[in-house]
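Of the protein chains in this complex, one is absent; all others appear in place.
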Amino acid sequence: MSFTERIQSPEDLKHVKGEMPVNFLYTAGIAGERFLREIKENAKILGVRCRKCHIVHVPPKIYCERCFERLYDWTELACEGQIETFTTCYFDADGNRLAEPQILAVIRLRGANEGIVHRVQEIRDRDVHVGMEVKAVFREKKDRIGSVLDIAYFKPIAP
Amino acid sequence: MTKFMRRAQETGKELAYEAARMAVDSCGLRIEDIESVTMGSAPDAFDGVHMKGEYLIDGAGAWRKPYMRNYVGGGTGVFAPIHGWQHVASGLFDTCLVVCEEKMSSCRPHPQAAFLTIFDNFTERPLGPNLLWIFALEMHRYMHVHKIPKEKIAAVSVKNKKNALDHPCAQLAQKITVEDVLNSEVLVWPVQRLDISPTSDGAAAVVLASEDVAKKITDSPVWIDGVGWNLDTAYWTNRDLYYPQYVENAAKMAYQMAGIKNPRQEIDFAEPYDPFDYKELHHMEGLMLCKKGEAPDLAWEGLTQRDGKLPVCPSGGLLGVGNPIAAAGLMKICELFWQLRREAGKRQIPGDPKTAVAQAWGDLMQVGTVVVMRA
Amino acid sequence: MSVKIKEYAGTPLREEDLKQGKVLSIGYWPKAKYTWSAGVAIGRYLTELKNARIVGRQCDKCGRTVVPPRMFCEWCFRPNDRWVILKDSGVVNTYSISHIAADATRIKEPLIPTVIQIDGTTDAGILHLVGEADPKEVKFGMKVQAVWKRPEERTGAITDIRYFRPIEK
Partner (left out) sequence: MARRAAVIGVGMTQLRSIAPDLSYKEMMFEAAVKAYNDAGVDPRRDVQSFICSSEDFWEGTSIFDEYVPDQIGASLKPVCTISGDGLYSLVTAYMQISTGLIDVAAVEAHSKSSEIVSIRNIMSLALDPVYVRPLGADPYFVAGLEMMRYLHESGNTREQCAKVVEKNRRNALRNPYAAYASETTAQDALASEAVCRPLGRMDIAEPADGAAVVVLASEEKAKDFCDDPVWILGLGWCSDTPCLEAREWGQAAYAKVAADKTFKMAKDVRPKDVDLLEIDDSFSYKELQHLETIGFCKEGEAGILTEKGVTAPDGEIPVNVSGGSLGMGYTFEMAGLQRLCETVLQLRNRAGEHQVKNARTGFVQCWRGIPTASGAAMILASEGS
């Protein structure tokens, strides 16, 4: 017998509203600091090479997740690369319908073995395809704050 | 382990990496030798990442490995090695890397805000409780039942902050007096500023190995001989808070496994959980290292000093080293390891310690986690 | 620390390093909102609070009467047996004097968070505040009585009890 009494009327249903009333401030971290500063100051995208795995990680890390070695070989990457995969979003993070669908993609920058996640614009989604070449569009220097959004979006490299 | 700090520049992943890497290096292994990983980390509301265990995977060295996160609130730091022990003792793995991480500083404006969310959402949260309330309520009940004067409790804070002066990772090592504690700002009576441990960022890690493998890796392994864990009812207001029965239950489980019949004589030193000074005393009693109500006298008489008869928190504990919750618990396991191997340097307790106990505690004053280790 | 380890990682920051932008940081306000179902036991408990009544549950097997109510007895592991209307008075089991709010900021008038064992229960207290009392005069075992909000202010919440006040002897 699991219960001797149950709620039998919708009138008796009781709910309490609440939330997790916290907010956060994240540091970019040791690797993130250098990566985002370089974007902010010089509009350059850095990766870091693992000598052992021969992988160029981007965003850079202080370690290689595969072999766990500490990484030192920072390297400048091209600001352009290929779309590894993409999707078209019709809703925002709150579940509200977007006025204009937004394309998000994983972009493998030339010289890197990993792909950064970012927006793709200046193209209709039906024209995007896996393997398509795109390049980063940076915000104006005065508007850059040291965030991944200092890259405004990626756009197709004109054929 | 990393330094314990109020605010770290490192991300949680980077903190986890530093500790995990140090642990793996210290026993001369490579990451390929690690067969499984378990993560201990307290509320996601500190780091500000939902499913924090998943987020930390790469930093914890668990890439494409069996990995999971265990969670018993504040007791996590000592439960994590118990979970690691289960990985190895089950026969499924020869090695398990145990990593604990906490980045409390991400939570704004103060990590205290996150603690509101640990209270019951119907019957408690609307009252606007502060975490310190429940500890003050427990401390006061403990003081009332045993008629303990505040200064005897303050002696714990003085001792631990002093012990921490010798700990290179310590956040709050200080030379203070009992008067300093008694004169410090009253937060929630009877809890004062110097009765409590700080909020911290930090990480710690240990490597566990099966008997055969351990003997190949090192000539001086430290054995996990007993484990115990226990959770009391969540209806904490329905309990008498003067005594941690759950710690006693966990300790009995661990002692039985370790073949310890008389803990007072067989345990050479202890690292009980000390987020507040009274908790060290409370837990000494739960660990049956003294009679109920007797711990304050032991502290007052100096028996729990590093050179006393029963050294307690020779590391400096959470009060001195800092309290990145889960990492702080695992720091106690690290301390047992270093002390039992006589590698604790300036903190080394005199004599020939062979058997030690570490313990953590958490949730709504509910969880006891206990590990007995032997050289 | 271990005599074998010479250096420990970690880069401590000061609050100013973040505030002045010496170190990059990213802020975020999560929208973590919930509508929790009170269920059978707490649903009735809250509803009764609106009627200015405290209700508990009784287990016939162990004889305990508990509050906050639950539909099961955690020690016997069985459904417990009946509702019990309790008095709105009790005794102080333990108390504290809080000078800080939930977010650790300092408050002017201290609060007195207390575990109050409600009369008629076997071993059960609830968390609430003691009011209309000088913190210095609160004592263990002191009798207290609920002070309710006015009927039109009550919403079916634990805060329908404003606080418990000492009962004069």
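First chain written, first letter: the chains are A, B and C, and each begins at residue 1.
By definition in this document, a contact is a pair of C-beta atoms (placed from the backbone, for glycine too) under 8 Å apart; a residue touches a chain by one contact, two chains touch by 3 or more.
Bear in mind the structure is a predicted one, so any value in this text is a computation, not a measurement.
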Visible contact partners (per top-of-document touch definition) of the missing chain: A, B, C
Positions on subunit A where the hidden chain makes contact: 1-3, 6-7, 13, 15, 18-20, 24, 26, 28-29, 32, 36, 57-59, 65, 84-95, 101-102, 104-106, 114-119, 125, 130, 147-149
Those residues of subunit C which, in the complete complex, touch the missing chain: 26, 28, 30-43, 70-72, 74-77
Subunit B residues touching the omitted chain (full complex): 11, 42-45, 48-58, 62-74, 79, 83, 85-87, 89-92, 114-115, 117-118, 120-121, 227-235, 245-246, 249-250, 253, 257, 362-364, 366-367
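In the analysis below, only the chains that are shown with their structure count from here on.
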Graph class of chain-chain contacts, one of line, ring, star, complete, other: complete
Distance between the centres, which are taken as Cα means, of subunit C and subunit B, whole angstrom: 26
Rounded Å distance, subunit A centre to subunit B centre (Cα mean): 36
Overlap residues in subunit A, where contacts from two or more other chains coincide: 16, 18, 20, 22-28, 30, 32-33
Residues of subunit C engaged with two or more neighbouring chains: 11, 13, 18, 23, 27-28, 30, 34, 36, 38, 42, 46, 157
Touching residues on subunit A, where the partner in the complex is subunit C: 1-7, 12-20, 22-28, 30, 32-33, 36-37, 94, 146-147
Footprint of subunit A on subunit B - complex, ascending: 7-11, 13-14, 17, 20-21, 24, 30-31, 45, 48, 58-59, 61, 63, 106-108, 113-114, 116-117, 121-122, 125
Residues of subunit C touching subunit A in the complex: 11, 13, 18, 23-40, 42-44, 46-47, 71, 78-79, 81, 156-157
